[in-house]
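Right, one structure below, let's go through it.
Removed from the display is one protein chain of the complex; every other protein chain stays in position.
Entry: chain A
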Amino acid sequence: MNALVALPVLLPLLGAALTLLLATRDRPQRVVSVACLAATLAVAAVLLVRTYRHGPLVIEIGGWPAPVGIVLVADQLAALMLVVSSAVTLCVLLYSIGQGQSDASENTPVAIFHPTYLVLTAGVTNAFLAGDLFNLFVGFEMLLAASFVLITLNGTPLRIRTGSTYVVVNILASMIFLISVGLVYAATGTLNLAHLAHRLDALPDGLRLSLQLMLLVAFGIKAAVFPLSAWLPDSYPTAPAPVTAVFAGLLTKVGVYAIIRTQTLLFPGPRAAALLLVVAGLTMLVGILGAVAQSDLKRLLSFTLVSHIGYMIFGIGLSTVAGLVGAIFYVVHHITIQTALFLVTGLVEEKTGSTDLRQLGGLARIKPLLGVLFFVSAMNLAGIPPFSGFLGKLGLLQAGVAAGGPLPWILVALGTLTSLLTLYVASRVWSIAFWRAPGPAVASTVPLPTLMVGATVALVALGVGLTVVAGPLFDVTTGAAVDLHERTPYIHAVLPGGRP
């Protein structure tokens, strides 16, 4: 049973190798990638059920015992993230196949879209399952290397220009992460997360705090938390639609996941809480104000993405179980809905050739299905009941009220304001792009590819479905949050003999 834990990393990697071998044969490449991701999703679902019932699963890669060897750990949080991420990556893959987003042709030596996409998935799953800090770093590097290739796909001037900023910023973030890894090892002599949980407690307070802050900066850049978020709205929108969608949905959340993991397991307690709450508030506010000012749909959505990262950091910053429950629920909700919104935007671009709000108009009449898809996802993002966005925000705001104190109350107010501004942004896009008379952008008469529409519908339906399964989902997130807060289930699973 434990061997299953390695599969979510192994399957996409093997798939990547296989698709590389298939070189330019388009159809076999598609079959292999879809099969790999579907299998990953199935394994992730099994892992989630298993961890929910019986606690964390651990596999020691290479057979070396825990503090020395590399371990992969699937606890409830990791398993839940795996399920959501593989469902989303599968949907986006189908969408990109529908769009013909593959560079396989007679002239290309090797078609790289599918292999790179699978490596990206493997990096994401590896980061979720990593049981030690260095393996987490490797997971990040895998997904980064793949994302570099995807964001500069085809090497057009605009993508090279924005891609170079993205590449440099992310390499810098990795370097800060690597410095923290080196310092953590020098200070404690271990990198295993469970082992670190013991050893870090013994360090002097100042040293411990500086290590915590360095890791926070590194993950803050990846998660696009406010003062470190300027790179995101500039680089994401130029990539191909499915690539932007999967980046927006997943990559920032891997950063958020890393923050959750390190803040709860390695540095428990409210030491950085005030800092996290302040940056959470600023992230929400600055992000959404940026979105209000945008006139391009993709850039606008990138700013809402930054803004809503603030909600998750808010939940983490409360450092209570209720806050963590809200944050984890919000991560799940936001991965699906933000990806869905970018996919809808991709459909708009496919239909009209533009995502510029000044060019668009009358989409609700031209293509009613697009209108429905956008409306449902946008209302979901803004947090209108009964959608999951409402439940997620409600959970977070309740946790904030329960925590009490001036800072959480300010954050509750800011959260409500951000939600209202998101509603404003959503209705602005709706009334400009969908409701007014058709704009200069001419709608294509060619019908949209069925697979693209199907994948988008599936993802929007998944976002709505989160409301239906909100009860069980809250059970899982509560279980995950309680485990994180107690720390002992994770530590005992990795180091069965207790303190080594």
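Here is the rule we use: a contact is a pair of C-beta atoms (placed from the backbone, for glycine too) under 8 Å apart; a residue touches a chain by one contact, two chains touch by 3 or more; residues count from 1.
We take it that contacts and distances are computed from a predicted model.
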item	value
Hidden chain of the complex, named as in its UniProt record, picked from "MBOAT family protein", "Peptidoglycan-associated lipoprotein", "Na(+)/H(+) antiporter subunit C" or "Heme exporter protein C"	"Na(+)/H(+) antiporter subunit C"
Hidden partner chain, touching residue among A:29, A:126 or A:188	A:188
Contact with the hidden chain (one of A:115, A:131, A:408 or A:439)	A:439
Residue among A:1, A:168 or A:468 touching the omitted chain	A:168
For chain A, the residues touching the chain missing from this view	68, 100, 134, 138, 141, 145, 148-149, 152, 155, 157-158, 160-161, 163-165, 167-168, 171-172, 174-175, 178-179, 181-183, 185-189, 191, 230, 233-234, 293, 295-296, 299, 349-350, 353-354, 356-359, 361, 428, 432, 436-437, 439-440, 444, 446
